[in-house]
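All protein chains but one are shown in place.
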Amino acid sequence: MYSVDDKGKEIYDLAEKIFPICRSVTGKGVRDTLDILQDYINQDGLRFEIREVPSGTQVFDWTIPKEWEIRSAYIEDENGNKIIDMKNNNLHVLGYSVPVDKWVTLDELKEVVYTQPDQPDVIPYVTSYYKERYGFCMSANQLNSLPEGKYHIVVDSELFDGSLTYAELVLEGRTKEEILLSSYTCHPSMANNECSGPSLLCALIKYVNSLKDRKYTYRFVLNPETIGAITYLSKNMDHLKKNLIAGIVLSCVGDDMDYSIIHSKYADTIADKSLASILKHKDKYTEYSFLTRGSDERQYNAPGIDLPVVVFCRTKFGEFPEYHTSADNMDLVSPEGFQNSYDTLVQWINCMEKNEKYVINVFGEPQLGKRNLYPTVSQKGAHSGVMAMRDFIAYADGRNDLFDISEIIGVAPYDLLPIIDQLKEKELFKEV
Amino acid sequence: MYSVDDKGKEIYDLAEKIFPICRSVTGKGVRDTLDILQDYINQDGLRFEIREVPSGTQVFDWTIPKEWEIRSAYIEDENGNKIIDMKNNNLHVLGYSVPVDKWVTLDELKEVVYTQPDQPDVIPYVTSYYKERYGFCMSANQLNSLPEGKYHIVVDSELFDGSLTYAELVLEGRTKEEILLSSYTCHPSMANNECSGPSLLCALIKYVNSLKDRKYTYRFVLNPETIGAITYLSKNMDHLKKNLIAGIVLSCVGDDMDYSIIHSKYADTIADKSLASILKHKDKYTEYSFLTRGSDERQYNAPGIDLPVVVFCRTKFGEFPEYHTSADNMDLVSPEGFQNSYDTLVQWINCMEKNEKYVINVFGEPQLGKRNLYPTVSQKGAHSGVMAMRDFIAYADGRNDLFDISEIIGVAPYDLLPIIDQLKEKELFKEV
Partner (left out) sequence: MYSVDDKGKEIYDLAEKIFPICRSVTGKGVRDTLDILQDYINQDGLRFEIREVPSGTQVFDWTIPKEWEIRSAYIEDENGNKIIDMKNNNLHVLGYSVPVDKWVTLDELKEVVYTQPDQPDVIPYVTSYYKERYGFCMSANQLNSLPEGKYHIVVDSELFDGSLTYAELVLEGRTKEEILLSSYTCHPSMANNECSGPSLLCALIKYVNSLKDRKYTYRFVLNPETIGAITYLSKNMDHLKKNLIAGIVLSCVGDDMDYSIIHSKYADTIADKSLASILKHKDKYTEYSFLTRGSDERQYNAPGIDLPVVVFCRTKFGEFPEYHTSADNMDLVSPEGFQNSYDTLVQWINCMEKNEKYVINVFGEPQLGKRNLYPTVSQKGAHSGVMAMRDFIAYADGRNDLFDISEIIGVAPYDLLPIIDQLKEKELFKEV
């Protein structure tokens, strides 16, 4: 009933399409990415609203930066051999690098090249958003192998007054209470810590759209991390503080190793309770405190904003060695990983939609036998099959919601959904 | 002062008298049992009120079933040898079996005989209350040893419009606040999980009756499990919701192995706190969550009823292998077991009677020395004997009741009673 098919492959393919694009916090890379995602949801007749916010706009304590256009970046030696070229891997250029075109010595070169010495085979991902610099990234092994000589360093880029781009889509429900799903579009070619989030988010848009008679209104947001979330909040904070009941930031959702939640600031919101309630029934599961935060939950939970937003990761950013390097490529993620992430969030949405404080409408235990919900012969050991239903009923006294009952009785919340359906069918719930 | 003598043997003898009776949720077995118990409490001039509720009466979500009369039940072979006969053990007949009188093959016989394959020596206890069936119970070993052939199966029983029988007795106290003690009378010949509860309950009736100037009103109830409790609650729920402060269901109270509490739904009532406070000072002690419930606490704690009721067991039902089999006989229980159970509940009653939020009526520590409550020479190691009193005083600030203080200072609540008496005598408590 709640199963899904082949979604994992579909999401993987979408992530693969946006992988090669050179994104940054602003610019053409973001817009090209959103175009591809737009095509995907258009299959179901849906469209993101695309917003552009001009450079220089004040957003809370921050200012929208200039837009960055990068046309090419490379280093060549005296013989005209390209040592590195961002055509091969767009991590080779320092994010937001200013233009340069000159010949330097090997020593001078080393001052503008970033490496990851503890992982000498990989190209690190490095940016300089808020100070104007130029620079390159390469593997430590490659840098160490370069001979003395002259090197021609070229960055053909431009910083200019443009705009910051983000996308949002709202699917209305029966109530104004909102659920937020958010991810980010600002890193160049990295698979898990970039492409996985927006791709899964788009698949979830289609799922939510397919739900008839939704209880909640769903808000989907794709923005550049940090500055984008701040921009978004500067325009929507009051609305969200009034209506948002739970939000999840999607980050690193394409591998198939762990299931992780990063809790909100005090780990005490419905978002925390509900997502943890799902994840704790997975084979592997890690709860992280807000002290390990790193994506847009930082802004959603910041002082004065205080929204109920957590992060869902498979393996948490920073916890896998490929993180923020060229090794975070399409081999790190998989259709199985995406399928399992999708299934998990579909479970979460289904549980949220049915989340209520249920109240049984009879006094004492209902007689399950006369409703064919109970075995008619009583012998020891015979009842275990109906224990989940009986335990659910025992705590359906108006004090607990679905996730509370799940926690008390030790049964996954999604396994309680068919029980709720049966009890509803037998008209055993009080109208609330 | 609070000691008791030879009660264990007296309770054991009473249990032994009611052991042979073939009880079920309704019928003559229940009435015969109550007659014997009535005789016992009549020794102290006390009488149960006996209530009869007609078959077909709607009680909350349930209906009082037809009354079951069982006259005989046996299986004989082609030679007229009785294979089993309920005259020898009344577990041999399926509870609420409808009549049958016919010859069957061994294969047909096996379809209507219940065994406990994991305990091949015992006769299991099996019932079919809410669907009309006939059947027999025997040991797996016996069934497996039967040769091919024809068998004569006979149940001479009747299901007819009669009534369900329960007993109640109220001993009034100074206040309308009530304490409930309840047990059940609906299983055939089983000692711990049937006879022990009503027998101990009757001894406690005598004890409470002997208490001069009781603070609380005590309500004692004996009913068939589940349907009886539901019936009782359908008539007394409003009164109990208004007046009940703590209740205990007695079940399996005759062995001498463990001391157990099954907590109420949220383990947060005075009943939970007070009984656990007593039991945790026993040598062996087990706390069970409400998820392991099984007796009438299910109804007392059900949604909409929500009464502060726990269960007291020695070894909890389901936790001893003899449970719900013919091995739960008078060898499983003992005078020592009954004596210790009786002493424990007398401790509980005594502590409940003296439970208050005590407040010392002087500022700072009272000078115990001038009241001869403290050694006059001060050397290290000299004070341990009065530490319980000093600790009691430190927390007698109006915030804690007897059980709270016991928990904080680690002294059993019944060991605080003589301290309270001393402090009362010295007029160190504030009137409240």
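A few points about this structure:
In order of appearance the chains are A and B, and numbering begins at 1 in each one.
Quick note on the criterion: a contact is a pair of C-beta atoms (placed from the backbone, for glycine too) under 8 Å apart; a residue touches a chain by one contact, two chains touch by 3 or more.
Small disclaimer: the values here were computed from a predicted structure and weren't measured.
Here one chain is not drawn; of A:306, A:336, A:353 or A:404, the residue touching it is A:306.
From the options A:124, A:335 or A:369, the residue with contact to the unseen chain in the full assembly is A:124. When the missing chain is restored to the complex, the residue among A:114, A:166 or A:414 that touches it is A:114. Only one of B:360, B:389 or B:420 touches the absent chain when the whole complex is considered: B:360. By the touch definition given at the top, chain A reaches the unshown chain through residues 60-62, 114, 116, 124-131, 133, 226, 229-230, 233-234, 237, 265, 290-291, 293, 298-299, 301-306, 318, 323-324.
Chain B meets the missing chain through residues 359-360, 362-367, 369-370, 376-380, 391, 393-398, 408-410.
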